[in-house]
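Missing here is one protein chain; the remaining ones are kept as they sit in the complex.
Read from first to last, the chains carry the letters A, B and C; within each, the first residue is number 1.
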């Protein structure tokens, strides 16, 4: 691991000092540090690389941020599968691995090869309109099809491997990876899914029919959701960050990406520990 | 009951014949029929009245439609409390009293004074911005504050009688009457509330905090919801039909209207019968 | 307020010292203290009164305990409506008013008449079998009809004011007061109901039919639930503390008690504050 990309956001408290120290520390250890323009500016260095260059150059990406920054990083390095180490700058994240206090001891371990890689399923979504391909994205958390601003429902027609499943009326539909099961899907009533389960979660949002429930399907299928309602606007949203306006007849085709997000994991941190702390299990 | 207003929509199947027969039948019985322009046009009569005039003239309003048409009628006649008889043109409605098959026998009963009036709570909502009053509405079902199209959350700060209750993050908030408890609130996980319970239902929509649950409060309180988030647009929607765009700091003030919707009820129809049929209880 | 009854349980930590100090403090202020045998024994005094005598003698009952002890006290003093002050010995209770730290300042206020009384609805339940009356109880929280130990469902036929509502199959049924809405009903998916709403909550427990939802009805009705299944045992439970085995055909008749639980309230404590702290709203 010679080349280390760093991704962060200016909004984090004290990020300038943290970043300056980190870059110096890495260079002392003969690592090459690659920064995008916005991040370089935080420590007064000239803009050097595009974000997309980081994805092609780095042997590892260090994310200083929250789960939102992690989602961005995951999409950025998708194709090369660069390992990502997440350092949480705020609360306890589901995706970030360590808090800032453990940054340097953790890096020592990582450079000593004392870590494992956890692969996470990503989804690839494509939107088709009148036979044309109008948008696409890869997500680590979820693809959401949701109604416009007026409090009316939308209808989507869902098929799996070409087979009709159901028509769903309501506020919309979340198609989530196991990683995304603790994000929006959980708020909409979906289950928590351990990331090593090979499944997609279809969670209806405020379904009109009271018998619609979250549905888990194998992750190796092709799912299609067609927007069949026409009254109001609808939107497809990728990882809660990128949105595409939809019109009647638009089809969102979703299947597993051939790539995986590769998270750097330390031996002493358990998925269930994080769940317990985030969800305050046992704190009553 | 001398003067009968009729409200309907052109979209219902066979509405022209139904309306023509109904108007003739009423005139034979020396009733004066008042129609708005759109409805008069359906039977080839000249436009005579504004909808608002119907509200001031009619002794009773006959709604041929669904629950949406009923909500419109309720708002229209709010101040004078004109009795409304709902005739369902499609499935079984929660608000409409009878199906088309029973139209004439029911009218005979009504004109023979064989009916009762059921009063339904309405809510009055006012939106304030920087101390100014920007919108207001009366609703029979619900006031909804919901997020814009991108899949991000909004935050509202809720107070009751001036006392802070909670800050709610998620897709939004439904403030519903008991009448509205079987509408959108039910899809969002709210309980079913008999219309004779004097309560408002606060139902969070996809709340971020998993411990937020639907909350029932007495109907004689003043509720305020302030939009405290600023990232994305938000919308206040009245009875799912009228929407007002909101900006950070906007306050929605809600309290019971001094008026009631007055529904014409026949002795042989029970609230629980309707619930059972609509929700298919016992059909498994 | 001359005569003060005290109810507590031996299990609370340090209860002996707390009780000894409290009794001395009260006697210094010329209050007569009435204790049941178990409580008297804790401080080495001879057994003087039965619990039922406390109910007839006391001007006020001081409960040192949790919500369970409060439920007991409420049933004990039901008929005379003796005011109850709850002092929480553990976490934060929904029914107890203060923590131990505030015991003496609060008593000073109470004896200076600086308090209000909050009345809480109680339910009266009677079980009939073959026309005979086999059990009855008054509850402050809930009446629960639930299945026996084997994981099979029971069926209850529910009527309100003699009118059939629904047949419910599943693990059982909770009939809760607003006070009980934050107890078992909440775990079963019921809403939170402010105690000043005049309503009963019917919450199905793991209903077989997915469209069954919690139902709120006015508190001035008569509800009957008949056990119609015969496969397995079923149980009626009152406030989670007293159970009666049921057999097929047994009817549980429930209506509001003519009595109210009368809780002593201080001006500076809000229902919504307690909700917020107990449910950890806003702590994410």
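The definition used in the following text is that contacts are C-beta pairs under 8 Å (C-beta built on N, C-alpha and C of every residue); 3 or more make two chains touch, one makes a residue touch a chain.
Being a predicted model, the structure only gives us computed values, none of them experimental.
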Which displayed chains the unshown chain touches: A, B, C
Absent-chain contact - pick from C:2, C:80 or C:208: C:208
Contact partner of the left-out chain, one of A:58, A:103, A:122 or A:160: A:160
Full-complex contact with the absent chain, from C:8, C:69, C:138 or C:237: C:237
Candidates C:63, C:127 or C:186 - the one touching the absent chain: C:186
Subunit B residues touching the omitted chain (full complex): 210-211, 213, 280, 283-284
Absent-chain interface as seen on subunit C, which is shown: 144, 146, 148-152, 170-171, 184, 186-189, 205-208, 210, 233, 235, 237, 240, 243, 245, 279
Positions on subunit A where the hidden chain makes contact: 160, 163-167, 178, 181, 186, 190-194, 196-199, 201, 208-209, 211-218, 270, 272, 275-276, 279-284
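Just so it is clear, only the chains that are shown with their structure count from here on.
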Shared interface numbering between subunit C and subunit B [over half = same, under half = different]: same
Most heavily contacting chain pair (counted by C-beta pairs in contact): B-C
Distance between the centres, which are taken as Cα means, of subunit C and subunit A, whole angstrom: 46
Inter-centroid spacing, subunit C versus subunit B (mean Cα positions, whole Å): 37
Sequence positions of subunit A contacting 2 or more other chains: 210
